[in-house]
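Note that this complex is displayed minus one protein chain, with the remaining chains in position.
Labels run A and B following the written order; every chain starts at residue 1.
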Amino acid sequence: MVRVDFGNRERLAELMDREFYKCYQCGTCTVNCLLGDSLLVRRTIRHIQLGITPENGYIWKCISCNFCGAQCPSNVDIAHIFRSLKALKYEEKNYPEKVNEVLWNVYEEGNPLGSPKKERFTWLQKTGSSDEYDVLIYTCCMAAYDKHGQDILMRTAYILEKAGLKVGFFTDSSCCGDAVYHVGDDYFYEEVANQNAERLDGYKAEVILTVSPHVYHNLKNLYPRYNARISTPILHHTQYLYELLNEGRLKLGKLEARVTYHDPCYLARYNDIVEEPRGLLEAIDGIEFVEMPHSKRETLCCGGGGGGIWLENEEARDVTRRRLDEVAYIDTNVMATACPYCIRMFEDESKVLNMDLNVIDVTELLYEALVQSVKAST
Amino acid sequence: MLRNIIVLLKIVPKPEEVVFNPETKTVDRSKARNEINEADKNALELALKLKEKYGGKVITLSMGPPIWDKYIRLGVAMGADDAILVSDRALAGSDTLPTSLTLATAIKKIGDYDIILCGEESSDGGTGQVPPGIGGWLDIPHVTYVSDIVEISQDGWATVKRTIKGGHELVKIKLPFIAAVELGSNKPRFPDFRRKRWAEREFQLKIWSLQDLGLEPDKVGFKGSKTIVSELEEVKPAERRKEVLSGDLDELARKLYEILKENI
Partner (left out) sequence: MEDIWVFIEQDDGELEGSSLEVLSKARELGEKYGYMVSGVLFGSDVKKLVEEAGRYGADRIIYVDDENLRIYNAEVYAKAMVELARRYNPNTILFSATRNGRDLAGRVAIPFNSGLLAHVISLDFDEEGRLTGRVPGFGGSIAAIVKCIDSRPQLATVTPGVFEAKTFDRECKYVEEKLEVDLTPDKYLVISREKSPVKDISKSEKVVVAGQGTGGELDIVYELAKLLNADVGVTRPLADRGLAPRDIQIGSTGVNLKSKLVIVLGASGAPHFVSGIKDCDLVISINKDADAPIKEHSDYFVVADIFKVVPKLLELLRGGGDA
């Protein structure tokens, strides 16, 4: 017979904001987990309820997509439980080797990839510094060091400038800390968050814009928990572009394409941003918009979140493929999304599968439509 | 339990950020960010592992300007118990001979040591001569290109793994000794950021001057050195064509094949 370890349970309860007490062990989470049996979600929570700290290893596979949490009838914040476990294991120095490397990379080069810090903005043509911007863009590391990501950033800037806005890049940025948060290093994360918040406050801008739902979630929702407060409003680019559209400040031409939209977990499930990207796509004349079987808060996942993209998480590829199966099912070769992680994961995996699929950011379609309208008017 | 484990830490500019000015023939390190010499981090990691296994106190020792402070504290955050910085204007210009003398003198002052560890060489100077030199001054055995310390036995001998041409050898070496640790031989642990706060705010870094060491100024610095740098020059990379090939994979392969055929 297993007896409850009350002391340890209390310790875990504090760490996890008592979330696991809400669980009545129905098993919906385990059934729905996108990683199959890798995580044994229900059993893990049961152990915690008994005051047993789960063993190390498999918890690092969690990609914090929170698909389980969205299905939970008792509304348990399961992703929070797993992230707390990672923090616990990190504290015990019980983590995959790759974690160590990712942390050094963020500390030394300001990005989890380990790419040279000084090359973060080499692609940026004009670096005209100014004290005041309408929009200040916070680049995601994934985008800043990737050709496709750079295009997305530049095109977003172009669209905003066409709408008459003064756009700048947050060039002394380092990683937002998403990877640090998800490997559980709270003390380092606190330092990263506060440093970024302090630097951001050195800029004058109406709004801070990011093309990454992860950067958005960190800045807006996680930083304040670590006493890092940013006074400027933070928006995801789809939100802001949607505002501009509604104000009639985007002139869009016609595009012929059959397009689906993949909701990034951190936009849809974590932040309830589902209508804005769809609104943008539907505003482009000629686009045939198709939904996948799973969408909005029920969206599937690219497999890259929760630090997964940095930790060589082989199981996560199954998650990526499951989403790509749905794309194939609805028969389209343009998948729009709004997250640099999603784009990288789907691009890489669709190439491996030899799929004829174009994974793009919503912004890129808007850019094309904008160019069409410019062409039409000249 | 082991007596003191002393780790030599050097702070170096990131090599890719050092700028050479061909007109003044000087190296501009001012724009380069600094870091703990990579191989020294491997040495520190090995020291911390030894401490976990055999006990002892890990003390870092550096010789350089006071601005190294921040990086030395990072070593403390990684787990070093104590840190000493030897800093004195008279040390400027020291080559490997006075450098090894100064460090050896500081090691004697720390005293009670069993193992001294350092990186195989530094990324800026990169001579690799300091470790055997310290061994010479202290009259203790030295061993270089060490990838691991396999065992330390009760009778005061250690077994170390040393890289040699085509493989490795096991060397039994008598304590106390100095070992130069191979670059990349382990994964240095990420600093504990809770400890880092303490290291930055409360930890007292000991700074020793030449006087503290009892060393005469003419034994160190330019005066004590037996080599002089007469000039610096940039080693220019060879001019390359830099022809970029991209596009269709089959065409690329074909093109590569043709280039290879032409050139072999």
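Following the convention adopted for this analysis, a contact is a pair of C-beta atoms (placed from the backbone, for glycine too) under 8 Å apart; a residue touches a chain by one contact, two chains touch by 3 or more.
If you're wondering where the values come from, they're calculated on a predicted model, not measured in any experiment.
Across B:V143, B:A199 or B:V220, the residue that sits in touch with the chain not pictured is B:V143. With the whole complex as reference, residues 119, 122-123, 147, 351 of subunit A touch the missing chain.
Seen from subunit B, the chain kept out of the figure touches residues 13, 15-16, 18, 20, 27, 95-97, 100, 121, 123-133, 135-137, 140-145, 159, 163-174, 177, 182-185, 225-235, 237-238, 240-246, 249-250, 252-254, 256-257, 259-261, 263-264.
By definition in this document, only the chains that are shown with their structure count from here on.
The mean-CA centres of subunit A and subunit B are about 39 angstrom from one another, to the nearest whole unit. Across the complex, subunit B meets subunit A through its residues 16-17, 33, 35, 187-194, 196-197. Within the complex formed with subunit B, the subunit A residues making contact are 93, 97, 99-101, 103-104, 107-108, 116-118, 185, 187-188, 190-191.
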